[in-house]
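Below: one structure in structure tokens.
Removed: one protein chain of the complex. Kept in place: all other protein chains.
The first chain written gets the first letter, and so on, giving A and B; residue counts start at 1 in each chain.
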Amino acid sequence: MEKTVNHKAWFLVLPVLVLVAFSAVIPLMTVVNYSVQDSFGNNQFFWVGIEWFQEILTSERIHNALGRQLMFSAIILAIEIPLGVFIALNMPKRGIWASVCLVLMALPLLIPWNVVGTIWQVFGRVDIGLLGHTLAAMGIDYNYTQDAFDAWVTVIVMDVWHWTSLVALLAYAGLQSIPEAYYQAAKIDQASRWAVFRYIELPKMQGVLLIAILLRFMDSFMIYTEPFVVTGGGPGNATTFLSIDLVKMALGQFDLGPAAAFSIMYFLVILLISWVFYTVMTNLDKREGA
Amino acid sequence: MAKITLSHLAHSYLPHPASEDDFALKEMNHVWEDGAAYALLGPSGCGKTTLLNIISGLLHPSQGSILFGDTDVTEAPTTARNIAQVFQFPVVYDTMTVRDNLAFPLKNRGAEPAYIASRVAQIAEMIGMEDQLGRRARGLTADAKQKISLGRGMVREDVNAILFDEPLTVIDPHMKWALRTQLKSLHREFGHTMIYVTHDQTEALTFADKVVVMYDGRVVQIGTPEELFEAPGHTFVGYFIGSPGMNVLDANIEGDRAYINGAEIPLSRGYGELGGRVQIGVRPEFVSLTADRDGLPVNVRRIEDVGRHRIVRADFFGTDISIIAGEETPVSADMNRVTFRPDKIGVYVDDWRVTGGAA
């Protein structure tokens, strides 16, 4: 759509600006402030420059958390995106069953995150959980509180359970926008099922899949509540992801300086990656429009 | 290539159609000749798209069968019918190049690369896109995309039929002419059976050898453009084809005379006893305005000059009629009577044309 230049439009944006400034800029300034100062309590602060940043950048603990975080995000993207597309392709296209599937699939998305954690914490317990009990009965030695591998599997399966539907619903929305004539034309052209997917369905899903990848990346990179409830970051530090580590540092140990420096870099990493996504997306939009 | 036989074919979108009204397509029996160009013409909702979908295999008819040549394909899926179809809106594979789009139906059937290349070149030339073959289809204009769709429909030489579903809707008016003429010449060259769905009479009449006029789920007439014009088989054909449409007037028929409000109109044929609603139909082209005392009285309301001729709108015993006056025919104020050409008057009973005997 052709837009007109109108600088008065700023007035329409003003409420958002005020609100976001209050809830984002002020806190962020506090964080920046802390990141360059140290305190001995009593609200006395003194300037330390980039000391905290150096500490964080060289901290083994943070490196490990970052490594775990990247690994986690990579694994869940690798599972959820293809699985979500696969589910979307198998969903009924219309009728009552389509509605039933939509409603049931959206259900996990609206469960408070700590309840998601609780559900899986209970579900995986060997003594009272269906999953844990069944695995134990099958003779599989499974214990997510003791074994790091089991903890990882539990956390990943939980995330797949929680979020695959989001990817599926996005992909489904993309599929719904394909006119019936395309499928008919493909039949007439004797296209294989794979060709239909590759040349009709995938191109139409491209835009929404990018949104899905972006959302899933961001949210998985910030994940806190669900794994915290299930494993508390353990066993040991096996499932201590960046946010869990940060909250431990800031609210648990009240190491304000390092936590603030950590926060800023954490945020910057997310921004950088998201900016790349955003650029790719807007470029795609332009190509569509060309 | 094959002739197409529709045998006792009917379709209803309801699971248990009770009356004839429930059928979107009423029972029909037709044989469409191999290699002819047919146009399915009718207003929206007349069942022409339903019929096309049955032929292409998208819909399975509720009853009856459809044969390509001697093979019953009623239950066969689209893939097995070996047809090509061009849709109302462009269907192109966005991420492929124009070349790959055109080659796709051939590649999927495992044709020789050399043959594909030459055939694609041929089609590209025909749709005038030789210089864009290497381009991706995404981002092309709607009519360029539709040309690709047309090209893809045409690329296979061995198809049983090529179906066109209002393919020129998105094309610019000046391109429409060019493409239609091209389709026509292609048809002459390759002799495919072509079925062209449209609601535009000009498109139908210029494209087709035979026009299939549909109305309310029924094929009301199949004929050449001349036949539809000269002898409409149904009052709807009279209305729908021609501009303005045929004049249809309630009348009583006695032998070779028709009477409207007591006024006598001579007919060229004689008719027996007729039941139901009896009407006569005569095209405006065969009505002349005259000052002659032998004519029947009319009140001229208005005269429209459309360039090649003038259309006179008049009131004839309370019914509106149209009269076409050629450019050379003078129209003057004292011309308040009409005459009808007896051999061009059709007699209709309950909308269907009846043929009479020699007068």
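One rule holds in what follows: contacts are C-beta pairs under 8 Å (C-beta built on N, C-alpha and C of every residue); 3 or more make two chains touch, one makes a residue touch a chain.
By definition in this document, contacts and distances are computed from a predicted model.
Undergrad: I want to check something: the complex is missing a chain, and I'd like its UniProt protein name from "Cell shape-determining protein MreC", "Phosphonate C-P lyase system protein PhnL", "Cytochrome C oxidase assembly protein" or "Carbohydrate ABC transporter permease".
TA: For the chain missing from the view, the UniProt record says "Carbohydrate ABC transporter permease".
Undergrad: Among A:Gln37, A:Gln184 or A:Ser243, choose the residue that contacts the chain missing from this document, as touch is defined above.
TA: A:Ser243
Undergrad: In the full complex, which of A:Val48, A:Ile75, A:Met91 or A:Leu135 touches the chain missing from this view?
TA: Here the residue in touch with the unshown chain is A:Met91.
Undergrad: For the full complex, which residue in A:Leu57, A:Met71, A:Leu109 or A:Val276 touches the chain that was left out?
TA: A:Leu109
Undergrad: Counting contacts across the full complex, list the positions on chain A that touch the omitted chain.
TA: 1-10, 12-13, 15-17, 19-20, 22-24, 26-28, 30-31, 86-87, 90-92, 99, 101-115, 118-120, 122-123, 127-131, 133, 161, 165-166, 169-170, 172-174, 176-177, 207-208, 211, 218, 221-222, 224-225, 242-244, 246-247, 250-251, 256, 259, 263, 266-267, 270-271, 274-275, 278
Please note the rule applied: only the chains that are shown with their structure count from here on.
Undergrad: Between chain A and chain B, tell me the centre distance in angstrom, where each centre is the average of that chain's C-alpha atoms.
TA: Those two chain centres are 57 Å apart.
Undergrad: What part of chain B is in contact with chain A in the complex they form?
TA: Those in contact with chain A are residues 56-58, 77-79, 83-85, 87-89, 91, 93-96, 104-105, 108-109, 138-139, 149, 152.
Undergrad: Taking the touch rule as given, give the residues of chain A at its contact with chain B in the complex, in rising order.
TA: Checking each residue of chain A against chain B gives 179, 181-182, 184-185, 187-192, 195, 199-200, 203, 287-288, 290.
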